[in-house]
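Selected chains only, in their assembly positions.
Letters are used for the chains, namely A and B, taken in the order the chains are written, and counting of residues starts over at 1 for each.
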Amino acid sequence: MSKKNHNKVQQLVAAHQTGYALDRAFYFDQQVYQTELKQLFFKHWLYAGHSVQLAKPGDYFTFEIERESIIICRTKRGEIKAFMNVCRHRGSRICLSRQGSESSFVCPYHAWHYNLDGELIAARNMSEDFVVQDYNLRQVKLAVLGGLIFVSLADSPLGLESINNNLSAVFALYGFEQMKLAYKQRYVIPANWKLAVENYQECYHCGPAHPEFAKLHAMAKSPQQFLAKKQAYWQAHCTQPKFQSFDYYFNLAEAGQEGFQYDHNPLNKGVLTGSQDGQAVAPLLGELTDYSGGASELMIGPLSYFLIYDDHLVAYQFLPSAVDECVCEVSWLVNGNAVEGQDYQQTSLTWLWHTTTEADKRIITHNQQGVASQFYQPGPLSPMEGFQQQFLAWYLAALN
Amino acid sequence: MSKKNHNKVQQLVAAHQTGYALDRAFYFDQQVYQTELKQLFFKHWLYAGHSVQLAKPGDYFTFEIERESIIICRTKRGEIKAFMNVCRHRGSRICLSRQGSESSFVCPYHAWHYNLDGELIAARNMSEDFVVQDYNLRQVKLAVLGGLIFVSLADSPLGLESINNNLSAVFALYGFEQMKLAYKQRYVIPANWKLAVENYQECYHCGPAHPEFAKLHAMAKSPQQFLAKKQAYWQAHCTQPKFQSFDYYFNLAEAGQEGFQYDHNPLNKGVLTGSQDGQAVAPLLGELTDYSGGASELMIGPLSYFLIYDDHLVAYQFLPSAVDECVCEVSWLVNGNAVEGQDYQQTSLTWLWHTTTEADKRIITHNQQGVASQFYQPGPLSPMEGFQQQFLAWYLAALN
């Protein structure tokens, strides 16, 4: 990016008024978007899937972000590795399916042949001075946290020690490593990615826009009501290990570490889990022995969110596909021993967050249409949008 | 717009050769388009609908231009007001339907609540220092001329006194205020808006391209034949009030006033109105007692045109949606007392101008394809394109 364009982005950042929504340019400007790709998406850790999706050596799936495609596979030695899905010869995609199983990767164009570690092992009819070892697939940094696979396109990604150390008990309690991917859906939203993320980060809209959610989650109430309810709930249950709270998120992240946040919040009275009637939809997770009437929220990096009910986990990954389009990938995970049709029904399991995400898609689309107006003026945010404000402060600093 | 881009537009304007078609750049250049939005579309008055569409307090419809959406509604006190369909909180669209009836406007996102005057009356859970009165919806200037609703996005719009004063007799004669919207259709045209407007403003193409129109309107004949026919017609009828002529259009507009033009022209022999067989298709308008064999043409501002037959009115509104796409909204209005199925049939009423607009859409599309050529050279205009030349002269001056 030229110095001129950098200055333009800096001027937009400097002109932002704290406590207010973002200016129109942040949602439409190509320079802002290119800066975001570089400073956010190609830097932070992104949730790509669960290790149970790669049962045996050779199993792979691809992870797509913007114009990038990444192969994530289990190697012969059982490790999980990631590399760019771009042939080192003339750049063709190598894996054309979203998932599969291969003993090695052969580029469909000119048959350059890579092993499961992404190393080039054969290239037909090349010059004598061609050195096979020079053309391994570009490795992508990968980490597994409690079975969850994260990737980073950065050369030197942020550390994950803080997350691992702090959350190991939570991961163990909920049995993160023994989960099963029950369902996954992509929602393509014709809006800038920030409108989707901002929407996820505030529950000011839950009351008016999500009656299904508001019926179940205490969070949709006014701040006073919610805090009172939360206090009572914690006092009654806080001996359990899931009642912890970590806030190393956004500007509170430790130096050089990926930011994260973990919190546990009450559901409404009589509600066990995030389902249409609030009743159980799957076997209890991990080491849990009973429903406690709450749900945990976990955020790892700026774009990967996890909502953990006692009987299932919903993973949200927000990804840009263009300045005016983003994708929300939602995964539903259950106890690794659960059997579909017997222990859970897919439609019951996914009802709440499919309904809510479809509603959010509409809301976000209308927000995009509105901020496209030359007469749109960023308005003041509510205290119920405080978490969104933390995101905005962090986001603006990250553009520098 | 930067000074550099402004200079570019100015150079294009300076290079234009009077009497010739516009250069290719005027139809494709983004800087030209942005200048047009600012200097034309967001400045002049635009026809948005008829007051009969808002029968009672709370009735509203939206008017869309480019990326803007405007709510036009009847207030509790019976006034008609317009405001941007953009919430003052985070910019969401407020009204999602093209028309409806509401006792107040509640933003579907966070439930900010506006009355029918666009004033914010409630916003949940805001800070204590939040002043509700500071966040009314942005008012849009609105005027009603003979029942026709016009809006202007300008802060200080052009005056409408000249139109009101000069046309009051015409409005009264045709009963403009007591009309009924019989039908409305949007035609999306994959072409720059000027090709659509230029097409509307000349009848050089009517003979070759619109046999249906040419059969009915004397205007499709050669200039000599048309003028002779018009003279004879005026001598026979000119005592009636519709036989007037006002030309305050384009460069002839009075200082500070919106431009307009009114003229009355003969139909072909035996033709009563703009219908497939030239015979009546609806009850006479307003105070008319008989068909006179002519039709009035009224243009208000650069983009709103009205063709007034003795028994119905056809309103044309041209609106850009992007540099290479525009929308032509056509409305058919009849006597306010007419009953569909009894006094008029929708298909008969709309036949001529639906047929003609579909043909124009094809013509304009082929024109866009042709001027996209790097080898396109603007050619000389015909005297029958004189009115289009007036438009071009005014348009080029307006870009400055």
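Heads up, the rule we're going with is that a residue touches a chain if its C-beta (ideal position, glycine included) is under 8 Å from a C-beta of that chain, and two chains touch if they have at least 3 such contacts.
These numbers come from a predicted model, not from an experiment.
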With 2 chains placed, the number the full structure-file assembly comprises: 3
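In the analysis below, only the chains that are shown with their structure count from here on.
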Cα-superposition angle relating the copies chain B and chain A, to nearest 5°: 120
Chain A and chain B, separation of their C-alpha mean positions in angstrom: 48
Residues of chain B touching chain A in the complex: 37, 42, 67-69, 84-93, 96, 106, 108-111, 123-127, 130, 135, 138, 153
Touching residues on chain A, where the partner in the complex is chain B: 21, 198, 204-205, 207-209, 222-223, 363, 366-367, 369-384
